[in-house]
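In this view, the complex is presented without one of its protein chains, the others remaining in place.
Let's turn to chain A:
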Amino acid sequence: MASAPPKLIGNPMATVEQLETSASQIDGIPKELEDSIHFAGARLTQLAGILLRLPQDIIAIAIVNYTRFWLGPEGGSLKKYGAKDISIASLYVTAKLSAYPRSPRSVINVYAYFDAHETTFEHHAPNSPNPLDPQTYFVSEGTYQARRLALMRTEALLLRTLGFTTDTALPYALAITYMQTLDAFADHAAGSALTKRVLAHLNSALFSPQKLYLTHQPAALATAAIYLAGHEREMKLAGEDWWEVFDVGREELGFLVFSLNSQNGFAEREVERWAGRKVPLTVLEVEREMGVGVGMGVGMGVGMGV
């Protein structure tokens, strides 16, 4: 990992008021639906980032920017802005600021590909035996121009809503440094197995409904991921209360470990809940879903052909 060195030590954090309520909830979107949409949008950002061959730390920053957009009463509301548009803009502007800029055209094409799927959580891998018919995700020149213009607008909106805070200190490299300090690589095989788990936890924390990257500093996230991974792999890590070396208190650690540990369950429930359907990622889709929701109860898993 020779690439980007750590530039920032800490991130601005969400306040209690910002976490209490959101613009979407004020606009009448049920919290449960909001969580579903945020999760699906963050996941879409991750998948699109992979197809665009962006390094994971760039994708992670894009997801944090996406998450920050919806934060608090002054953030964006799902009544006004589609999660998909914010995801595109976030990935585009984050890549632009990195050493791996991507053209508007490639970003738009990649999102068109995911759009062509009939359900959110079941995918045709691009190289699978029965791939999607290319006709379904073809972007005509006219469509491209319109989407490009929309992307530029959304980018400006995103930047304003973020107050131009577009950079994020990430816990990945920090976690590796911590593990070295803890002598976790004394046994090399065990060390790399541990690393895998740690990185997996840090990745899935990006999708957490508790917005962990907006509420905890990288040091705390790294420490909690190491603690949980060490626990899972029954690995003894140096010293009692070792997390204090990294300036993380027992209480914060406890909360984070619990949240990280429940992340898998949350993701599984989401996939189940939206099986065979699309999570509404545009303003129109949200309106339709709300129409359905009022009558039939949101999240009943009713397969509506809307």
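As a convention for this text, a residue touches a chain if its C-beta (ideal position, glycine included) is under 8 Å from a C-beta of that chain, and two chains touch if they have at least 3 such contacts; residues count from 1.
Going forward, contacts and distances are computed from a predicted model.
According to UniProt, the chain absent from the figure is "cyclin-dependent kinase", selected among "FAD-binding domain-containing protein", "cyclin-dependent kinase", "Probable electron transfer flavoprotein subunit beta" or "Ubiquitin-like modifier-activating enzyme 5". Touch with the chain that is not drawn comes from one residue among A:Asp247, A:Glu268 or A:Glu287, which is A:Asp247.
If you put the hidden chain back, the residue from A:Leu47, A:Leu157 or A:Val271 that touches it is A:Leu157. Along chain A, the points of touch with the absent chain fall at residues 2-15, 18, 68, 71-72, 74-75, 92-93, 96-97, 99, 101, 104, 151-153, 155-157, 159-167, 177-178, 180-181, 183, 185-186, 188, 214, 217, 238-242, 244-245, 247-249.
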